[in-house]
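Next up is a structure, given as structure tokens.
Of the protein chains in this complex, one is absent; all others appear in place.
Moving on to chain A:
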């Protein structure tokens, strides 16, 4: 009997932890999404699907969905593409390379709030460093964070700057796992650099790319701190991403029911995306050379 129970006992602490901090909150959120509550009122009346109806009928939700999708589509390939290029140059071991890797990784472990505050000043219209630099070349001031067409690009830049170090480190690990004999064979066959990259490096680093793709898409859909500190979703909703909208509905307007409904929708969306990714891209991933 005890022998049968042993494996369950081993995993029990973790299961309890996950249940307490993940599954129970998800279920509580699901319950709240069918209720009306503002944190303060003693009662939480059941309102059926009203919160979902209001959300799906609101302009803000569709705008946020569009902005978040745009952010993901623009930032993820940029992040991964740049990271792979940089990683291929940092794959060999040397003191300089190690220093450079450390420098590139540093933003990943720096407080996001600090980064966002600093970049808010860097991109400030009248007092910012970027516009001061443009001024040196006789160029006019650019409203980086006030122009709805530019603000999203600024956030993409800052997010890429913060996250790319992590992607590079993972890619380096992936690149180091590729057997060197394959490159030697390609060299004997006279393979060109680009050709080798396309035919050997890219396919063999695909499991890493797939892992980073899954992680970075989830991150893109959950980006919040940079948005909240730098633009608060503005100007005019141009950077109002889903989690920022969720925070505003739930913790600024205190409509906990509608905020929970949005959290549930976001959860369904991310699960759907994960399934889609595994169906479309997962099949192309080869884990062995």
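By definition in this document, contacts are C-beta pairs under 8 Å (C-beta built on N, C-alpha and C of every residue); 3 or more make two chains touch, one makes a residue touch a chain; residues count from 1.
Throughout what follows, contacts and distances are computed from a predicted model.
> Out of "Aspartate carbamoyltransferase regulatory chain", "Monovalent cation/H(+) antiporter subunit G", "Transport permease protein" or "ABC transporter, substrate binding protein (Glycerol-3-phosphate)", which one is the UniProt protein name for the chain not included here?
Options "Aspartate carbamoyltransferase regulatory chain", "Monovalent cation/H(+) antiporter subunit G", "Transport permease protein" or "ABC transporter, substrate binding protein (Glycerol-3-phosphate)" narrow down to "ABC transporter, substrate binding protein (Glycerol-3-phosphate)" for the missing chain.
> Please pick, from A:107, A:191, A:207 or A:234, the residue that touches the omitted chain in the full complex.
Counting the whole complex, the residue in contact with the absent chain is A:234.
> Out of A:29, A:75 or A:124, which touches the unshown chain?
A:124
> Determine and list the chain A residues touching the chain excluded from the picture.
So the residues of chain A touching the unseen chain are 38-41, 120, 124-127, 143, 145-146, 148, 231-237, 251-254.
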